[in-house]
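Pasting a structure below so you can have a look.
Some chains have been omitted; the remaining ones sit where they do in the full complex.
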Amino acid sequence: MHDHFALLAFVTVAAVLEQAYFSMQVIWARRKYKISPPSTSGHPGFERIFRAQLNCTEYFPLFISILWVAGYFFHEGTAAACGLFYLYMRYEYFHGYAASAQERLKPMYISATLIWILIGLSLFGLTEHFVFAYFGVRIKEMLLGWRL
Amino acid sequence: MHDHFALLAFVTVAAVLEQAYFSMQVIWARRKYKISPPSTSGHPGFERIFRAQLNCTEYFPLFISILWVAGYFFHEGTAAACGLFYLYMRYEYFHGYAASAQERLKPMYISATLIWILIGLSLFGLTEHFVFAYFGVRIKEMLLGWRL
């Protein structure tokens, strides 16, 4: 059974490691700009890093949830590949935002697109599942049949 | 095996879509009130929408976790129904909060109650599981037996 989600689990661990890395960047930025907790404002350089980390943290549970649903109901390898690309774009987003608010935009759009792709794959996989469960029809086979 | 959690997966995708909708509302509010990232304060209208989205985001992982535990250990359909009602109340909460801090209260209490119901179902289901695993007694059957 483990075979069906080991790749998803691997991407999940990679995502946790990335979040740990972002958290450390915030700690280093606190030292650099001399901003002690609980304060979260002061130098714009710190505020951008703080917001970048918060944004990645907000998206983390959405990403993990949709990664697993897409991986189970559509295809594990495809979902895991999208997931790894998402994590790379989040890395680019974080360092872009740390440099300037402008540079966060491109990787932000790409990572949002990847979330939408995972949502699309999930909805397709779930539709396929329910159509088969209630009507006994396999959508994938039907689509392939039409092509032939 | 997919049959045991397709409904939970469907509610999960709906929850992700709702969060995507809330995020877009924040982006639109940033434009309307002309508040550029990384700033998160300014007009009270923006601050309420920002806080509403943040609150929903904070509850998202709690909701997903307890939804799945309740769905697995108590009953999938019941958990999924509570979940859909929760998402509807979160929608009401968001738009209530956007209007005024007062109007967020009623849907906030209902959505919190739904989380408590899911916690209760989870604890009941888990107790049932452990009692059966260690004592071989099925609580549900026992309760039904007493009634007869």
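Note that the chains take the letters A and B in the order they are written out, and that residue 1 is the start of every chain.
Simple rule for what comes next: a residue touches a chain if its C-beta (ideal position, glycine included) is under 8 Å from a C-beta of that chain, and two chains touch if they have at least 3 such contacts.
Computed from a predicted model, the values in this text were never measured in an experiment.
Trainee: With 2 identical chains placed here, how many copies of the sequence make up the full complex in this file?
Mentor: Of the complex's copies, 2 are shown; altogether there are 3.
To be clear about the criterion, only the chains that are shown with their structure count from here on.
Trainee: Rounded to a whole Å, what is the gap between the Cα centroids of chain A and chain B?
Mentor: Distance between chain centres: 20 Å.
Trainee: Under the touch definition given earlier, write down the residues of chain A that touch chain B in their complex.
Mentor: Residues 44, 47-48, 50-51, 58, 61-62, 65-66, 69, 72-73, 97, 101, 104, 115, 119, 122-123, 126, 129-130, 133.
Trainee: Which of the residues in chain B come into contact with chain A in the complex?
Mentor: My answer: residues 2-3, 6, 9-10, 12-13, 15-17, 19-20, 36-40, 54, 57, 60-61, 64.
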